[in-house]
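In this view, the complex is presented without one of its protein chains, the others remaining in place.
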Amino acid sequence: MISHLSILSAVVDGHDDELRSFIASRSVEHSPFASVPGTHNGRFTVVRTDPLSRTDPPSLRSGGLPHPMLMCSAVIDTPPAEWLGDLLRVLGPDADRIWSHCAGWPGPESAVPWLLQQRVKPWLTFATWKADVTRMKGALELREQIERFAVSTQGLAAADLLTRFRSTFRK
Amino acid sequence: MIRALRKLIQRPVSEGVFPGDIQGNILQGYNLAVSAPLFVRFGSPSEARTLLDEVLPLVTSARRWNAKPTSTLNIAFTHIGLAALAVPADVLDSFPKAFRDGMRARASLLGDVGRSDPQHWDVGLGTGEAHALFEIQAVDDAELDRAVTNLRQRLTHLGATIVSAQRGARLPDRKEHFGFVDGVGQPAMQGTDDARRGQGQLDVFHQWLGLPIGEIFHGHVDADGHSSPGPSEPFTLNGTFLVWRKLYEDAAAFRSWTAGQAAQLDMDEELLRAKLVGRWSDGSPLALTPDRPDPATANDRDRVNAFDYSDDPDGLRCPLGAHIRRANPRLGLGFDDELSVRQRIIRRGMTYGEALAAGAADDGADRGIFFAAYMADIERQYEFIQAHWCNDGDGVNVGHDPDPFVGSALEGRKFTIPGSPPKFASPLAQTVVTKGGEYLWVPSMQSLALLASATISPLSTRPGHTKIPRKRMKSVRPTIRRTLSSSTRTSPTERVAGTLLGVVLAPVAFTISAIRSAAAVHPYGTVYDAELEVHPDGPALLDNTVLGSPGSYPATIRLSRGFALPRRTDDVHGLAVSIPDAGGPGRRQDFLMATVKTKASGKEASLRTDRYETLFSSLLRLATPQGAVVIRAVSVQPMPPDADVERGQAAGLAYDITATSPGGGPSTVARLTLGNALSDEAGAAPSFNVEHDGGGITTLGTLNVARKIVYRASHRGRAARHRKG
Partner (left out) sequence: MSDQHGQASAVSIVVRIRRLGTAWFRLLFFGSRHLAYVTNPIKQQQFIHFCHWMVLTHVPDQTGSRRRLSRPVLWFESNYDGDVFRYMDTFTRIIPWRQRAAWLPTDRFPDISPPGPFHQWTLDNVYETTHYWCAYPNATTRDVGRSLRVEEAFTQLPSPDTVSPEQFQQAWLGFLTARQGDL
């Protein structure tokens, strides 16, 4: 069951630059989300500016978000509590380095309930395909394999085709 | 249905061209035999301007020829070249990013990697050295040599150097080096070509119409109903971008690869080649003649492009990945033409190099195509086609299969030939290599003259022009924008659409007017005596109309609120003008205009206002015998409050009447001065009606057709009520 998980936390005033630099320093190749099972995608967004509409004149800015915010959101296949537990495990001490910049952070020990408290429920979600990530990745690999097989076995006699199929797919 | 209605409301359906102000070889190809694209680097700015000034009379516009010239000259500029001409920085910055960057900087997006990488390009192409392209075309080599020699002398004399001199020549039968007829599928342009199936854009009734001029030229209505954005003043109008690429064709490798693949796939080689291209070598399209070439179709202008793939969704006739199908998917992407109509380009390429003899091995000679494509927006049109449809197949539903000719990174990829079962030509071979190219701006003839002049300043600083801020232009609503269309006739489609709309709205108008016992719109108003003083020396656009005939005309005007809503409620405020003897005794002309609110931001946006404003516009499309026109009335004094207007206290108020041609600035052509208010009895007499066009100004377009029907229904409703009463 795919779900959209969004955790919104208030960043302590003045900490947004440091937080942003820390998160941005982690390259996509070393993304923590890569090691959390059941993750389709994940993102951190540090909303640094106070006003929401950057083109607004300052007099109109009072209705914006009151503080810098950190949004951690992901599309996941596992229950949110389980996924957050996995994320915190993968992040290790980095979890503290991220959320310690946020108001009310209780520390890693009771982080999951705190993060769940910060959850923002989506009003509408949309997914073009509703398959779990394991199946999606498997299907993508399989299709590529089939494509290569189809190209390379064009015109083969039936027996040769069967032999090649067995050796390729071990079906 | 909603999409259909949106099209009905938003799409412009007619657009004119300005052959005298646009350069040639764009809307219609020269079809001359030989060409010499010369990439030029200017000397000092003053030398460059002198050079342009000298060659200006030689530049070929799109004016119709009485006799075909022996040679032509056209000029286009790189962004660096415009800087070298000392074009002001703010004007330079107003050009779109893709053009400013130049082709070389966009190489990875375009897929110019490997053998096509810019580091392997020909000297002088894409290096930043070229300031301009001077392209000469001629009927034969002798004429071309003569014209090139002439130009070279001028260039040398004025400090310019040629950084790359190319030479093109058409192969027999318009073929390119792989043996296919080239340049067959061009968009049908409004006002120039007859639209045939698959060539322009689809209208609401699924009829093909010509593509709006704004898809190619700046400052004209585009396929979305907006004025196509180009550079800022003074270059807003009638310019276009040229994507010029030198594409080497490895004819020997192509022949050898297709022969090998045909044998491997056990299929006819000619058929395999046709599947790769989407046409047989003679130009007949697989979509119409899937089994064999058909010279009759190939030579029939009405048939050779009359297809749209809607009857071949799986590509069984023309593969989804075929070159012509992915470069112009027509209706093949679904959602009618919504996903492809904004990606049309006009191609005017020419081959270069000698043809490789049949059966000959590679001779190492340079041969290929000078790809030349014109468009209003490089990023939206050419780059999109190249990056999303040719380099990758995802956008055209063929996975990651690239275009077998101009796609990127072909090694290891395949080409799918749909069938039962399908066949896969693989691995693909790179037979087309980019050898260089430039993004160029092709100015209008006027802009060219301006570049040649000593100083380039915005039009607003020169007399006779009013600068309209770009932001404001963009904000003008579609109804107003449509008035900028320059057609002088209502097309059959507009007539049908307008009739349908009118028929839908007529019962509403009838009912309202019957209930009100007054017209459904503008039911009550205050009528004033007036005098229209038409000034001498008006623009030629108004010749043979009342506004082009100087003199004094008695008139009647009515100020009214469209829906007669309570005062201070937003409403459409109207100014109707009736000139009883506009075109001679008894030849009456009426104009209906409405208040246009000008916001503090300068945007001309809302048509509903809470009071009479100072600006009224004809809004819907009007035309003189010469072309489309927008009539506006601008109050010379502040408008009095609505209550005073309605109490007849607006006597003495004066309006400047202005006329605006498509894309042009307004000219003040007359002064309208209000006299006394007429009594109710006298005021009831003139029934303002846009069908009165005795002064030579007529109404056009869908909404005007609908308006006439609605007005008639309104009159009938009122008459029915009176009869009953």
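Per-chain residue numbering starts at 1, and chain names A and B are given in the order in which the chains are listed.
We take it that contacts are C-beta pairs under 8 Å (C-beta built on N, C-alpha and C of every residue); 3 or more make two chains touch, one makes a residue touch a chain.
Keep in mind that what you see is a predicted model, and the values were worked out from it rather than measured.
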item: Residue, one of B:418, B:523 or B:717, that touches the chain absent here; value: B:418
item: Hidden-chain contact residue, picked from the options A:23, A:84 or A:111; value: A:23
item: Where the missing chain touches subunit A, by residue; value: 2, 4, 6, 8-10, 12-13, 20, 23-24, 26, 28, 31, 33-34, 39-47, 52-56, 62-67, 69, 71, 73, 75, 102-104, 118, 120-129, 131, 133, 135-140, 142-143, 146-147, 150, 157-159, 161-162, 165-166, 171
item: Touching residues on subunit B - with respect to the absent chain; value: 2-3, 6, 10, 224-226, 229, 314-315, 320, 334-335, 338-339, 342, 384, 388, 394, 397, 399-400, 416, 418-422, 474-475, 478
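In this section, only the chains that are shown with their structure count from here on.
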item: Chain centre separation in whole Å, for subunit B relative to subunit A (CA means); value: 44
item: Of subunit A, residues touching subunit B in the complex; value: 147, 150-151, 154-155
item: Subunit B residues touching subunit A - in the complex, by the definition given at the top; value: 264-266, 399, 414, 423-424, 426
